[in-house]
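With one protein chain withheld, the remaining protein chains of the complex are depicted in position.
Here is subunit A:
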Amino acid sequence: MADASASGASTGRKNILKTLEFDTRLLGMVGAFILVCIVFNILTDGRFLTPRNVFNLTIQTVSVAIMATGMVFVIVTRQIDLSVGSLLATCSAIMAMTQTQILPSMGIDYGSGLIAPVAIIVGLVSGGLIGAFHGWLVGYLTIPAFIVTLGGLLVWRNVAWYLTNGQTIGPLDDNFQLLGGIGGTMGETGSWIFGAIAVVAAAYAIWQARRARIAHEFPVKPIWAEFVLMALSAALILGFIATLNAYDVPSRVLARSFEARGEVMPEGFTQGYGIPFSVLLLIAVAVIMTLVARRTRLGRYIFATGGNPDAAELSGINTRMLTVKVFAIMGVLCALAGLVASARLSFHSNDIGTLDELRVIAAAVIGGTALAGGIGTIYGAILGALIMQSLQSGMAMVGVDAPFQNIVVGGVLVLAVLIDIIYRKRTGDA
């Protein structure tokens, strides 16, 4: 009897979630993230969820999160990439050398507007080529990805060292540094405008999905459920922006920028940072990668190959070329991450990206990417990166010793996978 009533109550709740067609796995991850935030907020007497810390947390997550989206594709096709941290370092070194040595030696001087774009393009192309080379070794020469990228881990870390003679290269170009985080933000007004566009876009996407279903006479959710979804997404977007806007630029920094323009700062003037450009970059990467995963043939083939490589091949998919493309995408994303990471530091250093391969793989796996292949989401990986970063920064704020932090993060990784396995067994979608 007790059983029956309990299951009755839970069906009622499930029905609401079902009507909204929420992904229960996503809910679980969001729940875990919220729990982490609340616990640390209590432990730090409210310092964890200040605008300042949220801002820092966000910009610290960007570099790993960008790479984690690419790692989803790699793992979904049943491969692995252990070289991403080293590849990041090589791309960062190439970009640093391009802007501080090569371009100036070609007569493009320090401060020229050409420096940042040229350096970035050179970095992205290098990353893409190195990634494609890894993919060729794996796909065409059939060397296991584990070995190719384990070799890559050593090779590219030390190529980076050679390129810079082991020196720290900096300061980097001012425009380049705009993508580092605090060095370049949208300001309050810009952020609100962006937020408004994002809210409209989300509502439009939800509405379009509904219209497409109606057009093909498929069942649709009740209209109130669509509005609840729109309201939730709007609240989430605007809440995030309000928080970033609430983090004020220190008044001496503001005063200096007024001075630079030959003006005097009005009394009591304040200005929030708003959305950092690096976060904008991450959002763009997330949107594009999600589109690729869900709406393009390439994405369909990536998932099909992960689900059953033989079936994919028999369906006429060139799975070798697909491997090259997946690793090339990973390489480009490593270069983007290298851009953000070095811009945040304002210089290239030798140890940049060290151990990032582990963080990136952990983020993808915590985010629900199955190592057996065929399953994974972009938003999951980004959330995974955010959860990991929150744990790490939270523990640092609470004053947990560094070795112990790593012990916890390692334990959480294993635990997350265990929970995932249990979840899949329960829902039967193993």
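Convention: a residue touches a chain if its C-beta (ideal position, glycine included) is under 8 Å from a C-beta of that chain, and two chains touch if they have at least 3 such contacts; residues count from 1.
Everything below uses one rule, namely that contacts and distances are computed from a predicted model.
A.B. asks: Would you kindly match the missing chain to its UniProt protein name, picking from "ATP-binding cassette domain-containing protein", "Sarcosine oxidase subunit beta", "ABC transporter" or "Ferritin"?
C.D. replies: UniProt lists the chain left out of the view as "ATP-binding cassette domain-containing protein".
A.B. asks: Pick out which of A:T168, A:T189, A:S251 or A:S315 touches the chain that's been left out of the picture.
C.D. replies: A:S315
A.B. asks: In the complete assembly, which of A:G70, A:G331 or A:G374 touches the absent chain?
C.D. replies: Touching the chain that is not displayed is residue A:G374.
A.B. asks: Of A:W156, A:F303, A:F327 or A:Y379, which residue touches the hidden chain?
C.D. replies: Only one of A:W156, A:F303, A:F327 or A:Y379 touches the chain omitted from view, namely A:F303.
A.B. asks: List every residue of subunit A that touches the chain not included in the displayed model.
C.D. replies: Contacting residues on subunit A, toward the hidden partner: 212-213, 215-216, 218, 291, 295-297, 300-301, 303-308, 310-318, 374-375, 428-429.
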